[in-house]
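Removed: one protein chain of the complex. Kept in place: all other protein chains.
For subunit A:
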C-alpha cells in the first residue's frame, strides 16, 4: 500500500527563490526512504514540507490518501527527530516523551504505559526522571527517538539525527535506528548528507541536487547504475573516477593517444567513469593506461592509491584506485592498470544522462 505521496512538490520562497522545482516520490508503507544530497540541495526543506513546518508552494502531499498541504503539523500524524534533538530542557525525560500524548488528551494510565514501554525498548528506563541537560549525546538522541515513537505515528521524519554524534556512536545508532524501524514497521523519511549512512539505512534512496531528484532507487541500483555523473560521484567512497571523453568509432577517446575500444552507437562528448574498486593492476602489455603514483593511503583492509594519468595530453588528471589488502608501491613510480568494460559508466555530457 502506498503510504506517502509527494506529487510535483515544489518550494518557492517569498523572495522568489525557487528552492525545489518539482519532486515526485511515492513511498510504500513501512519503507525506509533516505533523502541524500550535498548541503543546500533542498533535502531538509523537503522534509520540513512533509512535516508541515514549511508551506508547500506547488504540488500535493498525501498521507494515506489524504491531502495534507493545508494541515497543521499536529494533524498530519507524523513525528520528527531533529538534528539538535529539540528536547524540552525544563522537562524530565518522562515528560518530554509524554508531552505529545498529553496534548492529545490521552489518559494518564495509557501515557504511563506507553512511555514505560518505549523507554524499556530504548534502554531509557533509568533515565526517565533526568533532565536533558544531564544526558550524554547518545542518550539525548535516544530520548528524541523515544519521543517520536510513543505517539506511534504514521510517518517518522528524521532530520540528520546523527550528525551531532561522534563517529563510533554514529555507527552504533545507525544500526539501532535500522533495527527499530524494521521492528516497528513505520514508514520513514530520513535526511542525511552522509552517503554511507544513506546506503546502509535506505530501502530506497533519493539523491537530491539543487532541489531536483537526480535518481530514486535502491542503494545497489544507485551504486551499479547511477543515472547521472552527479549520482555517480556522490554515491560510493572514494567517489567514482570521472573523465571527460569522446565517443568515436574506435571507442572511448580519452586523449589523442589513449582510446579504450568499445562499440557503441552514440557519437559525441561523454563522461566516462569507473569506480576505484573496479580498476585492476596488470602488466605493461595488457594495460589500458598507466598511473603515476602520488599518494598511498593504507587502511589495512584496503589501500587507496592516488595518482595522475600518465598520458601526453592528459597529464595531471587525477585517478583513485582501491585495492584490497595492503600494498606499498613506491611513490612516483608507474602503475599499470586495466579498466574492464563491464564496469564502465558512460554519460552524455550535455544531457548528463546515462548512456
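By our rule, contacts are C-beta pairs under 8 Å (C-beta built on N, C-alpha and C of every residue); 3 or more make two chains touch, one makes a residue touch a chain; residues count from 1.
Going forward, contacts and distances are computed from a predicted model.
Name of the non-displayed chain as stated in its UniProt record, restricted to "Molybdopterin synthase sulfur carrier subunit", "sn-glycerol-3-phosphate transport system permease protein UgpA", "Cytochrome c2" or "Alkaline shock response membrane anchor protein AmaP": "sn-glycerol-3-phosphate transport system permease protein UgpA". From the set A:133, A:261, A:300 or A:316, the residue in touch with the chain omitted from the display is A:133, counting the whole complex. Note that of A:19, A:33, A:63 or A:78, the residue touching the chain absent from this view is A:78. Of the candidate positions A:103, A:125, A:172 or A:353, contact with the hidden chain is made by A:103. Considering A:8, A:90 or A:225, the position touching the chain not shown turns out to be A:90 (whole complex). Residues of subunit A that touch the chain left out of view are 51-53, 72-74, 78-80, 82-84, 86, 88-90, 99-100, 103-104, 132-133, 147, 151.
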